[in-house]
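Pasting a structure here, questions to come.
And then subunit A:
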Amino acid sequence: MSMVVLIGLLLVGGIAAWQLERIDANLPRWVALATVTLALLYLVSVIAEIPAESFKLTPDPGDGDSWLLHLKLAWIPRFGISLELAMDGLSLLLVILTLLLGLIAIASSWSEIDFKPGLFQANLLWTLAGVCGVFLAMDLFLFFTFWEVMLIPMYLLIAIWGHENRSYAAMKFFIFTQVSGLLMLLSIVILAWQGVATGGELSFSYFDLLGLHLDGRLAWIAMLGFFLAFTVKLPGFPFHTWLPDAHTQAPTAGSVLLAGILLKTGAYGLLRFCIPLFPEISMQFAPVAMGLGVAGVIYGAVLAFAQSDFKRLVAYSSVSHMGFVLLGLYAWNNLALQGAIMQMVAHGVSTAALFMMAGALQQRLHTRDMTRMGGLWQQAPRMGACAMFFAVASLGLPGLGNFVAEFLVLAGLFAVHPGFTAVAALGLITAAIYALWMMQQTFQGAPDEQRQMDDFHGREMLAMVAMILALLWLGLYPQPVLDLAQPVLDGLHGVVTPGEHLAQTMTAGTGQ
Partner candidate 1 sequence: MGGLQIPLEHVLLLAATLFSCGLMGLMLRRNIIFMLMSLEVMLNAAALAFVAAGARWQQADGQIIFLLILSVAAAEVAVGLGLVLQIQRRFKTLDMDQVNRLRG
Partner candidate 2 sequence: MTTLWLIPLFPLLSATLLVLSAGRMPRQLAALLGAGSVGLSAICVALVARTYLADGQVQELTLWTWMAVDNFTPRIAFYIDGLTVVMMSVITGVGFLIHLYSIEFLWDDESFCRYFAYMNLFVAAMLLLVMADNLLLLYLGWEGVGACSYLLVGFWYRDPDNGAAARKAFVVTRVGDTAMFLGLLLLYTELGTLDIQPLMAAANSQWQVGDTLPILATALLLGGAVGKSAQLPLHTWLPDAMAGPTPVSALIHAATMVTAGVYLIARNYELFLLAPPTLAAVAWIGLATLLLAGFTALAQHDIKRILAYSTISQIGYMFLALGVGAFASGIFHLMTHAFFKALLFLAAGAVIHCLHHEHNIFRMGGLRRRLPVVFWSFLIGSAALAALPFTSGFYSKDAILLSAWTLPGIGPWLWAGGLLGALLTGIYSFRLVFIVFFGEAHTEPDQQPGWRMSGALIVLCVLSLVGGWFALPLAGVLPDKDHAHVSHAVEFISIGTPLLGLLIAYLLFLGRQVSIASLAESPWGKALQDFWYSGWRIDKLYDALLVQPFKCLAHWWRNEPVDLFYNALVALSRWAHGRLITLQTGELRWYATSLVFGLVLLLAIMLRNAS
């Protein structure tokens, strides 16, 4: 029940924030802050009740009762749809990340929103609720519902509170995710009917559908539906083009949420659904997916360098970083998967921080155009230091979370496919180029002596320091995160047997 309470809390908090705007315009953000804090505390209290040793047990992917939390209530029994939520280490990790970044998002939009602040905070909270639902839902129909629930408030955030070109960006975001989401719905239905066709009862439950055997072509179609939905969200090359527009136009909090957690739902979906539901097909498909990952790494980095808009640059850097996630997931060995999960967390933090930086700059300078910045270090050394930190984090400096992630991904990938690894490693060079170029254009260079600019204030600094510490922790002692995810991966390894197909395709590829 606790998971329903968690999601319900966020939904209700959203309604409260929306309505309390009438009393006082300052009230909604406090309500939002209180809601997310409360949700976090509640989550902590729920986790505290779970015996510590169960975090070390391997959850059986086919049996929800072996997970940390599992809840199944009837919803539409006629179609085998139920309200089924379950939590394992992976979901827990991502839910915690979601709530923490929710706090950051609220902090980053604290003084930014004047128009309908209540509705803004409500949409923020509903997005969080949708994302939490996505990470917890184990009924595919429910999963799809939450997938849409997180989409619509996000659309509103961009469409209402966005910048100059917001309706275009919001529409693009909506169409990309909606179309791909519908393809996923189709795949879900195919999967459920196939369950009936092979003699089972009609059910949308993940636990029932896992291990279902589909015939060749049908399996390919269903797998591609899932793959497209998740890769668009990730975003993987070449389905990423909605991201730069959406990020550029979204308000700061929207960008933080989008980069920090919404993108992770794509990676989560691949890891939880796409690959385990279609293990054999996915492994046959892996070289293509990894190719897309490598292309994303390089392409994103080159385009990031080409941008003059701060937010666009960071958005393309996300494309580059998420390419590593795709690589890690389809390499499908323990190192690479751990790396991919690590990248989800570390990228969530580092990119959220960079978007917050972009938002802070825009609020102060009323521009995102880096050609009009330069030498900001002089006016705002604290901002400069933070930006430098996150820039080097983004280029993968060892000792920070992103390096651990990239190293693990590439180490895992190397065992499977050295060629892709070598090309992807070029991304480390290109990352250095764009990250340092960003620093040069904004904080370094000749300062404009006329410019008046506030440095970070206490609230912003607090958020930044929290994220700096998080990245240092992830970079120097990532073990808690790895330990949390390891049992989940152990379970998944039982479902998907890696390597063989890859090895075959590899030898076939080199042999020809």
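Regarding selection, all candidates are chains of the complex that A comes from, given by their letters.
In this text, contacts are C-beta pairs under 8 Å (C-beta built on N, C-alpha and C of every residue); 3 or more make two chains touch, one makes a residue touch a chain; residues count from 1.
In this text the structure is predicted, and so the values were computed from the model without any measurement.
Pick out the one candidate among 1 or 2 that is in contact with subunit A within this complex.
2
Residue numbers of subunit A touching candidate 2 in their complex, please.
237-238, 240-241, 244, 299, 302-303, 305-307, 334-335, 338, 375, 377-378, 381-382, 385, 388, 392, 397-399, 403-404, 407-408, 410-411, 414-415, 418, 421-422, 425-426, 428-429, 432-433, 436-437, 440, 443-447, 476-479, 482, 486
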